[in-house]
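Scroll down for the structure; my scribbles are underneath it.
Of the protein chains in this complex, one is absent; all others appear in place.
The letters A and B name the chains in turn, as written, and every chain counts its residues from 1.
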Amino acid sequence: MAVGDSYRSVRHALYYATLVAFIALMLFPLYWMLVTSFKPNIEIYRIPPRFFPDSLYLDHYARTLEDGYFVRYLWNNFIVASITTLVNLIAATLAGYSISRYPTRITAVISFGLLSTQMFPVVGIVIALYTLYLRVSMLNTHTGLILVLTATTIPFTTWMLKGFFDELPKSIEDSAFVDGASRLTVLTRIALPLAKPGLLAAGLYSFMLAWNDFLFGLTLISSDKLRTLSVGISLRYLGEVSYDWGQVTTVAVFGTVPMFVLFFLFQRYLVEGLTAGAVKG
Amino acid sequence: MRRVIVTMVFLLATIGIVLAGGRQEGNAASVGGEGSPFTIRVATWAVQESGTVPYFEALKNDFETDNPGIEIEWVGFPYGQLREQVLIQAAAGNPPDVVQTARPWLPDFANSGFFQPVTGLLSEAYIADIYPEIRSDLLYNDELYAAPWFYGPFVVYYNADLFEQAGLDPDAPPTTYEEALEAARAISALSDSEENRIYGLGMTTGSVPVSGGAVLTMLMSFGGGVWDEQGNLIIDGAGNREALAFLKTLHAERLNPEGALLKDLRNLFAIGRLGIYIDQTWGMNGVMAINPDAADYARIALPFGTENSPPRSTLEGHLLTIPADAEHPEAAATFIEYVTSREQLAAYMESLPFLLARSSLGDMPELQESIVAPIAAGAPGVITAVPKHPKMTDLFLELTKIAQMVTIGGSDPAEATAAARAWADREL
Partner (left out) sequence: MVTRLRVRDEFFGLALILPASLIVGALIFLPVAQSVAMGFVDYTLRRNQDGVSWNNFANFVYLIETGELWNSWRITLLFVIGVVTALIVAAVAMAIALNQRIPGQRLLRSVVLLPWVTPTMIAALLWMWILQPQYGVANFLLRRVGMIEQPISWLASIQWALPSVMVASFWRQFPFVFIVVLAGLQSIPVELYESAMIDGAGFSRRVFSITIPLLRNVIRVVILMSVIQSFRQFPLVWTMTGGGPIDATETLAVLSYKQSFVNLNFGRGSAVATVWLVTVLVFSVLFTRLVRTREY
């Protein structure tokens, strides 16, 4: 009995050690980014490195905030990601609900079509997209960028929401029909409120993807006033001549922190939404 | 049923309104007609790079004051993507008016047909003023396709402090690769205060086109290259094999950081862990960004030759080109002459060390004060024209590949050149 106990506690210890080691490994890059951004250049390149800086060096931050561009990139990115999320949610809710509640042969084809677009490389379509946008005068507009980002995220969010609607008991909706409600009322008054966790999850997902965009923002936007984050970083801090790691890690911190905050606020819903959506869908 | 339709329309309208909420800005609409003000679009990667921002802001102001009626719109792209993005815009019929062009991109630009010769647009006197060595490297089908903004060959930067510590004379730097190897051995015997390794001689071999230019510079200085003067392929010739053997030695003795990009070399040089390295003149800007004190020990020299062949270098530089479908080619030419004027270059030189491509500017006092002054006189002589082959970017990448083969790949120089030959026979 005693042997079994100690065996179990050793196993437990091992188990926790692995867990902690893995989490530490996952977090270390972010920690390192943070630490680097608070070191003066001469410290940054020192080997052996200092893992806990003894003083906070704030010049990189001051410089980043001073030049003002960066704040604009952040703001643009935020606008683009938010509106993308909104448009995405409207379109994906309708589509997801349609596939779940009114399945026909055509919707089946469409939903497969939607998913298959995920399998084509983005780099393959930028030229065609640029030409299209030029023709309809949508180059260099946030609208254009938002539309294409919406298009790239819709397939997955539709799928997620479809799974979510599948999970909702149909009987509530049926009794509403019996009471004489129209299809639309049922959708907006009954199904939508119930699908709130699913909507939050899908919204968070599309926000992340839009926030992450590089290639579309690069190709479709050429005015500095409208630039988004990743392109802005690449434009200003990955120049021709140097990697200024102090500066790069600083802007990285700036680009990541707003997402951390958002994420902590909504993370709970993501798990909930996915539980019903992607998991069972 | 009607309700459904009404709702659909409503929903689409909502989407429309939401979208309209996203801020819009149309393309710079230029008003046609004589004399009415218009905007030229200038594609550049430097406009947003920290370090050159103040200069570009002043430039826009100065230009618009001196050229009433013409406004500048900067179209900024990251250095690594500008070439592709400009070509996408050109292919869609919407190119900028002026394009800042790194020298390796010129063949692609000229060959694509999306760019026009600047011969008829710039004045004859201006063109005649460009150093002939440089001008001849910018010709394509005997037409001049670009104006040099500024240039520089690949040069040698070395650390005078490390030279002294290694018992070398900082005032008599090596002039050949053989001498450089000796110096590199002496330097890498040193180590820094934390016992970290110091590299003797940095040669970039990373997988980017500009490293290909550096490799080609080295090949040419060993008497090799891609084509000889008659245009025959000599990519598997003796000169290249010797050059690669040299690189292999550097690698075997761990004198050169593996597969480094120029940016990596600059950082190492900035922190005092690299004795000698080969870079573009303005690479010093990257060094200073990391460590401003590098100015105290950084020295410059012309690129190395070998015992049997003189130093040579590809032309490196920032060029200015005009797309074929540019809306305002004349104004573009005005812009080009403006930014390459004595006053503007003098101002730009404060933030970037470079050489001037026109003989009438040779006596500029600003040049004499710059770090590049010691090589200004000798530089045009080492520039060697490289044919404008349509596959130039690909070729440069292939050259980095053979450099990687003999170093990290462990191949024989002969194997590498044979592979390059096979590639060239197929592609060029």
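A few notes on this one:
Just so we're on the same page, contacts are C-beta pairs under 8 Å (C-beta built on N, C-alpha and C of every residue); 3 or more make two chains touch, one makes a residue touch a chain.
Because the structure is predicted, anything quoted here is derived from the model rather than measured.
When the omitted chain is restored, the residue from B:P68, B:G113, B:G231 or B:P365 that touches it is B:G113.
Within the full complex, the residue among B:A189, B:A252, B:A295 or B:I408 touching the omitted chain is B:I408. Only one of A:T141, A:T158 or A:S206 touches the chain withheld from this view, namely A:T158. For subunit A, the list of residues touching the undisplayed chain reads 15, 19, 22-23, 26-27, 29-30, 32-33, 36, 44-49, 90-92, 94-95, 97-99, 101-104, 106-107, 110-111, 113-114, 116-125, 127-129, 132, 147-148, 150-152, 154-155, 158, 183-184, 187, 208, 211-212, 214-215, 229-230, 233-234, 238, 245, 248-249, 252, 255-256, 259-260, 262-264, 267, 270-272, 274-276, 278-281. The missing chain lies against subunit B, touching residues 1, 4-5, 8, 11-12, 15, 83-84, 87, 90-91, 108, 111-114, 196-197, 206-208, 257-260, 264, 267-268, 271, 273, 324-325, 391, 393-394, 397, 400-401, 404-405, 408-409, 426.
Basically, only the chains that are shown with their structure count from here on.
Inter-chain centre distance (subunit A to subunit B, centres taken as mean C-alpha positions): 36 Å. By the touch criterion stated above, subunit A contacts subunit B in their complex at residues 41-42, 45-48, 63, 67, 69, 79-80, 83, 86-87, 90-91, 94, 126-127, 130-131, 134, 137, 139-143, 146-147, 182-184, 218-219, 222-227, 231, 234-245, 247. Every residue of subunit B that touches subunit A in the complex is listed here, in rising order: 3-4, 7, 11, 14-15, 18-27, 45-51, 53, 73-81, 85, 88-89, 91-94, 102, 194, 196, 263-264, 266-267, 270-271, 282-283, 285-287, 289-291.
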